[in-house]
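Omission of a single protein chain aside, the complex is shown with its protein chains in their original locations.
Coming up: chain A.
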Amino acid sequence: MASKVIQALYNDDDVLMHAVKKVRAEHHHIEEVYTPFPVHGLDKAMGLEDTRIAITSFMYGCLGLAVAIIMMNYIMIADWPQDIGGKPSFSYLENMPAFVPIMFEMTVFFAAHLMVITFYLRSRMWPFKKAENPDVRTTDDHFLMEIGVHDNEDELTALLQETGAVEIKVTEKES
């Protein structure tokens, strides 16, 4: 990561999208874009890879299903197979309809919660985390594109000026 970055501010998501496409066409690496709300299609324009979080969720769901089956099988069938109201506890399959609500809920529980935790971990979000916001206006009504500077400050400034940036600044990036 370059220690010096150029930050261009925009006040419209359409302008931002065009700017992103143009900068990518000129083969500059966009380090980050800050927006106050999700801009539809921005990930495609930036060429970001698809998320794989749905796949993790599917696997967590399978895990939850397995936990439910093993738990109910152990408790209700293997450990202490009592006759409770005439329900057949001879094998798991025989009494399975009664376990389906638990199996379903556990699947959803694991799939949802573990996926959310995965999301937090991958996007490094936690309470008391220091906000990484280069400009307070980006949470309100401005869009910010950040590009690393490699001795081409003037060229980049001219390019960004062309794309309709309302403000351009060059700063040292800490860390």
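Going forward, contacts are C-beta pairs under 8 Å (C-beta built on N, C-alpha and C of every residue); 3 or more make two chains touch, one makes a residue touch a chain; residues count from 1.
The rule is simple: contacts and distances are computed from a predicted model.
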What is the protein name, per UniProt, of the chain that does not appear here: "Multisubunit sodium/proton antiporter, MrpC subunit", "Cobalt transporter ATP-binding subunit", "Dissimilatory sulfite reductase, beta subunit" or "Quinol:cytochrome C oxidoreductase"? "Quinol:cytochrome C oxidoreductase"
Among A:L48, A:V100, A:V116 or A:V166, which one is in touch with the chain left out? A:V100
Contact residues on chain A toward the hidden chain run 54, 58, 86, 97-98, 100
